[in-house]
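Pasting in a structure now, in structure tokens, and then I'll have a few things to ask.
Showing just some of the chains, left in place.
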């Protein structure tokens, strides 16, 4: 069995944003030499997500507006802010969008349907944060 | 290490529906000959889900009503529709329900609790779509 590990670093200049990381994950897979297995990609921070959806800016605007409605930014509104934080909403938004994806690796490629792309979802940005790529297989 | 891959195809005749795919995943596992490992099942489309819950029609009705409330079908209401699509709600519903499940394989069986069943969740049906089963182990 082979394994491969790499961290991907980000510094999103705004509080919230989506970054298409599919090319970086594909580069990891090529570097791993793994042809058959599973590829885990997860946010290493609890106010960020890794998720799979469409690379379409209108849809990303819909996600932004929808998440703001389900879990609004509110510096006064969360018990978590007693610790001095102001990012309670980011923990909830990341919960909706998910921490991780697991992608099949087949014939040395990410085994994707026609529109699947991997995104890093930032909900408390303006600082350096990271995701983990771990691939196992042979 | 052994690996196994198969696509499961669906054509749900309505816009939305849930299909119990547990027997098909069990058949994949039997065909794989894998006794110990992990089984990934994921939607290959970004307007569909694979999730684990109860095989109870009343609960499925509750999911339907709840998702419609959290992410309503609305041909006018999403920025995504500027592309000509009308399925913005389906991308959001799938996000709530999840893209994938990872199931332990133990002794040649899906290692499930008493009520766990795997469902394909369709949110933009009336056309042929598919899920992926990838199993690794030995």
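Here the chain labels run A and B in written order, and each chain numbers its own residues starting at 1.
Note that a residue touches a chain if its C-beta (ideal position, glycine included) is under 8 Å from a C-beta of that chain, and two chains touch if they have at least 3 such contacts.
In this text, all values refer to a predicted model and were calculated from it rather than measured experimentally.
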Problem - Subunit number of the complete homomer, 2 shown here - result: 3
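In the analysis below, only the chains that are shown with their structure count from here on.
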Handout entry: chain A-chain B separation of Cα centroids, rounded to whole Å
Key = 20
Completion exercise
So, in the complex, the side of chain A touching chain B is made of residues 1, 36-38, 51-54, 56-59, 61-63, 66, 70, 96-98, 101-104, 106, 111-116, 136-138
Practice task
Note which residues of chain B are touching chain A in the complex, please.
Solution key: 1, 3, 5, 38, 40, 42-46, 70-71, 78-83, 88, 91-92, 95-96, 98-100, 102, 130, 132, 134, 136
